Structure formats: structure tokens, C-alpha cells
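To start, I am sharing the structure in question, which I have written as C-alpha cells.
Every protein chain except one is present and positioned as in the full complex.
Entry: subunit A
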């Protein structure tokens, strides 16, 4: 419990730094809220603009503005989106579910398949199986997700007609219950594959190296001498320790995966945060963009916290108390 609390407190300065960072980015961007507002209205006279600036606190010293901005962010008030004519927080909440779903499917796929292939490759080092798996890993690593997406679309949607090209569900389907779940799952197959293959290759390579290292340790030899079968040896003795670095990587890379969803969601027109980020850049909707950065950072912090707890559970050398 104290361990968990300490980890949470360590995240506070990072979040404050990110708040300052988004504020600086907003200040760096050409134009401010009032410019956007006036542009939206189609122009206004100078006196009115000055009054608006005062109303929004934009005439205050920078550090006062920064303080107010941080207070607002702390209550998840991200301001107003002049593109969607809605509070940014509402838009983000609307999009969050899709992205979290895509994250969950991609990471679980990458993680399970990655560690399985890595463990198989490590048990037969330098065999044909190992070479095949390692080569696959290298190719997955080098293939950009957008290229993979297009090639999958070409094969599975255009040529074979098995999977839908985009969207999260069939628009005129009005499915309910299990039909709905199945429909969403069909829409998620290609985005999940496109997003996860590169991370799958990371986990595979790390797991392979990690299993090779752990399998050499004395306690594994002892277990083998005591007559533990290969299967039991792998699952009970090697896996648990070999998984530790992979879990660290999972936490560290979560933010990269979230970033990768921008490309994948845009290609497959999934209505998530990534697609919103791309649209906000194109439409210069800075408030929404900053909201996405902040929300994504919070998600990353939470996920890192959870992986830390998981890590501490798996590695009993780390004191939880």
C-alpha cells in the first residue's frame, strides 16, 4: 500500500511538468483562444477583442495564466473546441472508449503471442524454428503500420471481401447483443493486427533473450535435476522470472502504442482519440489537441502504475510494504 502510494506521488511532478509543457505549446502556437473566437464570429473591432482578452484572462502575466490553466486541467476542464462547438472534455470522453478497446486488444495480442513465440524460439536456440521466428520478428519490426494496414485492406477487404475496410461497426446494422460484439470484433481485426505486430516483435525479441538468460541460471538446473519436466520447467520456473523485463517494456511502451493509434485509427476511420488528434492537427484545433495530450498522459501514468504493481507481485524481491 505504501509502495503504491509512493509510486503515485512520484507521478505528480511529471504531470505538473506535462501541464507546463502543454501550456508552453499553446503559447507557441500561432493565435490564441480569442483569435479563434473572433475568427469564428467573422471578425470584431479592436475594443471588443481587448475586452474578450481581459475576460479570458489573456491580459494577465504569463505565470498567472499558467496557474489558472493548471487549475483548469486538474479538474479536467480542457476548454472549448471551436471546431466541434462543444467542451473538449465531452468530445474526448466520447472517443476514449474506442481507443481503450483498441489498446486492450492490440496489447493483449502482442503480449501473449510475443511471449509465446519468444519462449518457443528460446527453447530451440539456432534451430530452424528459432531462425524463422526471429526473422519474422525482424520483418514485423521493419514494417510500418500504415503500410501493413493498406496491404491487409488490399488482401482481406478488396480481394477477398472478408473484413470491413473501416469504422467501428456496420452503420446501418443496428445489431444488438452478441451480434453487436461480433460486428465490432470483425471491425477490430485489421486495426489490431496493424498496431500490434511491431510491438509483438519487441516482446518476442526481449522474451527470447530473457528466457535464454534465465534458463542458464542455477535454480533452473536444480529444478531440472530434481526431475521437473520441460513443460513444467518453462511454465513454473523460467516464465515467471523471464517475464519481468517484458512487463517493464510493456509499461514503458504504452505511450508509444497510444501514439501509434493515430495512424491506425485514421486509416481505419475508427472514432477514437488518435483519429481525433489527426483531425485536430489538420483543423488547427489546439484546445482539443492539448486535451488529448493531457488525457493520454494520464492514461499512460495510470497504466505505468498498474504495471509497477503487477511487477512487484511477480517479483517478490520488491517490498510491497
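Heads up, the rule we're going with is that a residue touches a chain if its C-beta (ideal position, glycine included) is under 8 Å from a C-beta of that chain, and two chains touch if they have at least 3 such contacts; residues count from 1.
By our rule, contacts and distances are computed from a predicted model.
Q: Since a chain is absent, check the UniProt entry for it and pick the matching name: "Fe-S cluster assembly ATPase SufC", "Alpha-D-ribose 1-methylphosphonate 5-phosphate C-P lyase", "Quinol oxidase subunit 4" or "ABC transporter permease".
A: Listed in its UniProt record, the absent chain's protein name reads "ABC transporter permease".
Q: Any idea which of A:3, A:141, A:156 or A:311 touches the chain not displayed?
A: If we include the chain that is not displayed, A:141 is the one touching it.
Q: Using the touch definition from the top, which of A:13, A:61 or A:229 touches the missing chain?
A: Answer from the full complex: A:13 touches the omitted chain.
Q: Of the residues listed, A:81, A:105, A:192 or A:297, which one is in contact with the missing chain?
A: Answer from the full complex: A:297 touches the omitted chain.
Q: For subunit A, enumerate the residues touching the unshown chain of the complex.
A: Touching the chain left out of view, subunit A contributes residues 13-14, 17-18, 21, 25, 28-30, 138-139, 141-147, 150-151, 153-154, 158, 213, 252, 255-256, 258-260, 262-263, 266, 274, 277-278, 280-281, 284, 286, 289-290, 292-293, 296-297, 300-301, 304.
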